[in-house]
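Missing here is one protein chain; the remaining ones are kept as they sit in the complex.
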Amino acid sequence: MHVPLSYYLILSAILFGLGVLGFLLKRSIIAIFMSLELMLNAVNLSFVAFSYAWQQISGQIFVFFVIVVAAAEAAVGLAIIIMIFRNRASLNIERINLMKL
Amino acid sequence: MLDFLWLIPALPLLSACVLGVVGWRLSKRVICTLGVGSVGLSFAASLGMAWAFFQLAPEQIPIRSSYFTWLAAGNFQVEVGFYLDQLSLLMVLVVTGVGWLIHIYSIGYMAHEGGTYRFFAYMNLFTFFMLLLVLAGDYALLFVGWEGVGLCSYLLIGFYFLRDSASDAGKKAFIVNRLGDFGFLLALFLLFRTFGSLDFDTVFGRAAVLPAESFSPGQAGVLTAIALLLLVGAIGKSAQLPLYVWLPDAMEGPTPVSALIHAATMVTAGIYMIARSHILFAHAPLALAAVATIGCLTAFYAATIGLVQTDIKKVLAYSTVSQLGYMFLGLGVGAFTAGIFHLMTHAFFKALLFLAAGSVIHAMNGQQDIGKMGALRRKIPYTYWTFLIATLAIVGAPGFSGFFSKDEILWRTFETGNQVLWLLALVAAALTSFYMFRLVFLVFHGQARYTPETARQIRESPRVMTWPLVALAVLALAGGWVGIPAALGGANRLARFLEPVFASSHALVQAQGQTILHSHEWELALMGLTALLAATGMGVAYAIYILNPELANNLAQTLRRPYQVLVRKYYVDELYFAAVVRPLHWLSERVFWQAVDVRIVDGAVNATASRARDLGRWARRLQSGNARSYAAWVVVGAVVILSYFVFS
Partner (left out) sequence: MSAEHWLFFFFAGVAVLGALNLILQRHPIHSALSLILVMASLAVLYLLLGAEFIAAIQIIVYAGAIMVLFVFVIMVLNAGEEERTSLSRVAKFVGLPLAAVFLVEVCYVLYRAWPSEQMVVPERFLGRTEDIGKALYGEFLLPFELTAILILIALVGAVVLAQKEP
C-alpha cells in the first residue's frame, strides 16, 4: 500500500489554510510575512506531488522558480519592513493605516 | 411660359431670404424696391401664365409640374409639384395682384415705422407660402403652405412685438389655428389610409368613383369623416364659429397686414381648400351641410357683433368673419363657383376697406375709435370715395362686385331648398348694410368729434397709398362684371371659366339635393328683395347716425342688456378663457411642472445622483487603511473565485 496522492494534497491544503489563518490573525508584520511563506511552501508541496503523480519534471522546475522568487520577495519585503519600522517604530499592522483615503 | 410656374412663388421667397439675412443693412429704398418688386414680378409672371393658360386646349388642363421627391418612406411618397387649373390660376392672380397693391400701399404706411426690412421680409415670405398653398399638387405641400401662412400671420400680427397686446394676439392666432390644424392633420392621416396617397389626382380620381355617402350621421362613412376633419381645419384658418376668436385680436398688426392676410388671402385658404376638395365634400352630404350651416350661422353671428363695435378695424374684422361665412354658405350648398366668386370680390373690397381704414387712421395720427372721428369726407376725399365704393360693394349695391357674388350665393341657397339658411343670410345682409353704413356715417359724415387742433393735422395720405386705393376701387366696382348671371342678361364668364373644375361635383350635389330650378323671374325678384333690404339698412343707419344722433345712445340705454352682450362679443373670449385657458394653465403649472417635472423627472435625476453618491460612500468604507481588513477581503475574494471554479 502506498500513500495516495490525495493525502499529499490534503496536507498541502491544511498548510495553506493555516497560512491563511496566520495571515488574517497575526498582528506583527513579520509574522504575517512568515504566514505568506508558509502558504508558498504548501503550494510547493502540491507541485512536487503532482510532478511525481504525472511523471513530469516541470512541476519541480516550477518549485525551483517559486523558491527563487520567494527569496527575492523576502529580501525586498524585509527591506520594506525595516523602513516601516524606522518610520513608525512599531511592527503592529494596525498602526500602519496611512493608506486610508 | 408655363415651365416657369415655379418663378411665381420663388421670387417672393428669394426676396424674403435676402431681406431676412441682409435687410438690416439695406436702405429703406432698396428694401421697398425688393419687397414690392418681387411681388410685382410675381404678378407679372402670373399674368403671363394666365395668357399662356388661355391658349391651352381643355385636355391639357390641369398643368402638373413635378420638381423633386420630398418625402419617401415606405409606400408613402410626396412629390413637390405644382398643379395649375382654373381655380389655382384665379387664386394666384388674386394673391399676387391684390398682394402687390397692398405691398405698394405699405411703402407709404410703414414709412414712419422701424423694422421695415422685417416687415417686407415677412410679407414676402407670406406671399410665398400662400402661393405654395394654392399651387400645391397634393395635400402635404398644401399643408406646408397652410402652416407657413399661419407662421407668417403670427409674425406679422406680433410685428409690434414690444406691445404685450400684439404679441398676445399673435400667440392667440397661432394657437387657435393649431386647433384647426389638428383636425386637418387627422384628415390627412385618414386620407392616406383610405387612398394610399395625398396627391390630388390620385385622391380625387379614386374618390370620384366611390358612391356618395349617406346624410345620416350613423351611416356616414370615411369620406364624411375626412371632409368633417378638413372642415375643422378650415374653421380654424378661416375664422368661423367656434374658432374665429383670433381674427378680431389680429387687428393688433399693422393695417396692411390686416388687409392682406386677414381679409384677402390667408383667411381664404380654408375656402380654397374646401373648394379644392370639392369631390370629397360632394360625396359627403353631411359634411357639406355642416359647411353651409356653420357658414350661415357665423355670417349672422359676426354681423350682430359688428353692429356695436367702436374700433374701425374691429368692425371690419367682424365683417370679414361674416363674409367668410357667406363663402362657406356658398360652398356648402354646392355652389362652389359662387363661393369662389365671392372670395374674389371680397378680396377686392375688403382689402380696399382695410387700406382705406388705414388711411383714415394714418390721417387721424393713430386714432382708431370711430367715436372720436366724424366729418372727414371733405378732408380726405380719396379715402372717402374709395371707402364708399367698397362699402357699396360689400352691401351689395346693384352693379358693384359684391352685388353679383353675394346674390349668387343667396340665390343658390334658396334654389337648393335651404330656405332657413337663406332667410338667416338675408337678415345678415341687412345687418351688414346697417353696420357698414354706420361706419361710413360715423367716420366721414356728421359732426367732428375731435379737437380743432387734431383737425388741423388731418391730411390726405400720400400718393403711394392712395393709388392702390383707387386701383382696388376700380376692381371693387367692376370686378363682379365677369360674373353677371344669365337672369340679367350676362354670360357669367367666371362660372363658365371655373365650371370644368367643379363640373362633377355640381352634378352630384344637384342629384342629391332638392334643387328646384326656378325661373329667371324668381331670381330677379330675390335680387330686388336683397337690394331693398340693403337700402333699408342704409336708411336706418342714416336715420340713427345722421338725423338723430341721440337715438343711438337712447337705444343703447333702453336695450342695455342686449347691447352689453353684443359689445362684449357674447362673452366668448371670457368663456374660452375660463373653460380652456385657465384649466390648461392650471394643468401646466400644477401637474406638469410641479408634479411631473420637479418631482418625477428632477426627482429621478437627483435620486440617481444621490444613489450614486451613497453607493460611493458605502463602497469607500472598503478603503479603511486597515491592512488586516484588506487581507481579509483578499481571502474572501479568493474563496469566492475558487468556489466558482469548484462548483461550476
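Of note:
We call the chains A and B, going by the order they appear; numbering starts again at 1 in every chain.
Heads up, the rule we're going with is that a contact is a pair of C-beta atoms (placed from the backbone, for glycine too) under 8 Å apart; a residue touches a chain by one contact, two chains touch by 3 or more.
It should be emphasised that the depicted structure is a prediction, and the values quoted were computed from it without experimental measurement.
With the whole complex as reference, residues 1-11, 13-15, 17-22, 24-28, 30-31, 33-35, 37-38, 41, 44-45, 48-49, 51-53, 55, 57-58, 60-61, 63-65, 67-76, 78-83, 85-86, 91-92, 94 of chain A touch the missing chain. Touch with the hidden chain on the side of chain B covers residues 626, 628-629, 631-633, 635-636, 639, 642-643, 646.
Going forward, only the chains that are shown with their structure count from here on.
Centre-to-centre separation of chain A and chain B, using mean CA positions: 91 Å. Interface residues of chain A facing chain B in the complex, by the touch rule stated above, are 20, 23-24, 27, 32, 93-94, 96-101. Listing the residues of chain B that touch chain A in their complex gives 620, 623-628, 631-632, 635.
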